[in-house]
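A selection of the complex's chains, in situ.
A and B are the chain letters, set down in written order, and residue numbers restart from 1 in every chain.
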Amino acid sequence: MKLTQIASLINAKVENLKQDIEIKALKSIESATEQDLTFIKDPKKLTKTKAGAILTPSFIENLDIPQLIVEKPDIAFYKLIEIFYPEERQEGFISERAVIGKNVSIANSAVISEYVVIKDNVKIGKNTVVYPFSYIGENTEIGDNCIIYPSVVIYKDTKIGNNVIIHSGAVIASDGFGYYQEGNQRKKIKHVGKVIIEDDVEIGANTTIDRALVDYTIIKRGTKIDNLVMVGHNCKIGENTVLVSQVGIAGSCNIGNNVILAGQVGVADHITITDNVIVTAKSGVGSSITESGIYGSSINAIEWKKWKRVMSVIYKLPEIIKKFKVE
Amino acid sequence: MKLTQIASLINAKVENLKQDIEIKALKSIESATEQDLTFIKDPKKLTKTKAGAILTPSFIENLDIPQLIVEKPDIAFYKLIEIFYPEERQEGFISERAVIGKNVSIANSAVISEYVVIKDNVKIGKNTVVYPFSYIGENTEIGDNCIIYPSVVIYKDTKIGNNVIIHSGAVIASDGFGYYQEGNQRKKIKHVGKVIIEDDVEIGANTTIDRALVDYTIIKRGTKIDNLVMVGHNCKIGENTVLVSQVGIAGSCNIGNNVILAGQVGVADHITITDNVIVTAKSGVGSSITESGIYGSSINAIEWKKWKRVMSVIYKLPEIIKKFKVE
């Protein structure tokens, strides 16, 4: 695509245009070469580039290549990715190697790949694509324009909205983790509730979302979940919330809208987190958070020799403080 | 089911019974409506309910609906779930789309679904159900009444007892993580041991349990493992122990009976934890625990601005303490 054509697609002003070069690929600033377009968010950070052209928020002096000036070069770049690498739409298709149960309704435009198993009373909406080795349990409903990548397992009774993406290895609606004591033994509490996933949700690879006891676990509209996340039974996760990789949320939590739980955060059971909360990576949430804001308890790694000394002091803090009669 | 019929099943005393209503479903106290039965453990916490009837440990004044008085309403509720939503037993069946190796013994009452692969010299016991896309490696034995959900992978030489449930995506008996240094390179240590899973164990979705070097990794009777847990090679996990989601146990650990490791706990290699220990969520166990009790090292998230100040002080603790000549 010609540079001027690109510029007009994203409403960019072009500077340094000597020749309307052909852009072959979109690349990062480190890897771009002369036929590639790249972008920079902060022009002051530009050290060097071999790129053929660059998206930038303001004109960069001493940079000889064509510059496309646009307010948000990163977003312009993301939009160009969509144009440069369009999704190939497959035609609606049901493989003969798929196993389809009774009373299943599949939209004509949906794609059911080889080695998919769909159990009884399932509905699959328009343009939804189900990749190989995915299993869709009884009474499950999947909306329009969803992508179910290979090896996703959806247990029965699940309700999935439109435009939902589920990555490989994710397990939806496995049993909640609950037992009661009977004598010496732990007896399994049967979980007969369901999982509801609303529109525009994305679920990462190998993430697990457990079914509720009798009601439902719900992931609300627009929420994005990364890989290897655990959402416990009966949790309610709000709208436009972000759960970064390896987050774990125990049972019966209420997470608000526009919440961000950074990587490896843990949330204890029955916790409520209000809207617009950010919890920093690796922190533990053991009490409910009722005011919006940023919370955390993570400690940054330092030299181990120094940290070991810190750790040994930490254990003695109560006695030290007491000795000084501070408290 | 009629309310009086329910009451007699769980030996409950009925109060406020004006009419023997028909209960359609079991629901939580938040979601129950007039044809639903719910339960409450602590009647003082009852704010309101639209339920048709309630299980309660003691009569609640000012609550107009029928009350079923029973010592442990939660357990009564769990038992009713089993009655209201009975498991449908499939007849014994081996799908033509399953691939079965040589010298495989499958009980007549077992269900082997489509797209299951069972390798040579495998035994599968009575009433055991294997769902699609599960792989059972050579020389593996699975007992009676087990459920192997879709997409479980069991590597060879595994021994699984009776009444074991393995959820989707779990990987049993993958290689232990071990290498030795040879010059500049890490050489793989071949793991030829096995995994043994005793009776009444449940294993969560996407959990991984590694095979031993030459002996076995063992999960003993009645132990319950949640989703996304890692059990390293050569670990011995005791009876009736609970490993909550995202727990990680490094190689060659000895975990006792009736231990509870809460969510995201990590245990270093070669650690021993005695019986009846609880480790609180997110804690790290770096030394063996030889006395029963509750242990932990988790820190609850607080306002990030405050925590950052705490963190900066923490690093300087040894010098501060020294300055005060406390130690």
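Here is the rule we go by: a contact is a pair of C-beta atoms (placed from the backbone, for glycine too) under 8 Å apart; a residue touches a chain by one contact, two chains touch by 3 or more.
Nothing here was measured: the structure is a model prediction, and the numbers come from that model.
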Quiz item: Total subunits of the complete complex, with 2 given?
Solution: 3
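To be clear about the criterion, only the chains that are shown with their structure count from here on.
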Self-check item: For the chain A and chain B complex, residues of the former touching the latter
Solution: 99, 115, 117, 133, 135, 151, 153, 155, 169, 171, 174-175, 177, 179-180, 182, 184-190, 192, 206, 208, 210, 213-215, 228, 230, 232, 234, 246, 248, 250, 264, 266, 268, 278-280, 283-287, 289, 293-297, 299-300, 302, 306, 309-310, 313-314, 317, 320, 323-324
Exercise. Using the touch rule from the top, collect the residues of chain B that touch chain A in their complex.
Key: 25-28, 30-31, 74-75, 78, 81-82, 84-85, 97, 113-115, 131-133, 149-151, 165, 167-169, 200, 202, 204-206, 222, 224, 226-228, 240, 242, 244-246, 263-264, 281-282, 298-305, 307-308, 311, 314-315, 317-318, 321, 324, 326
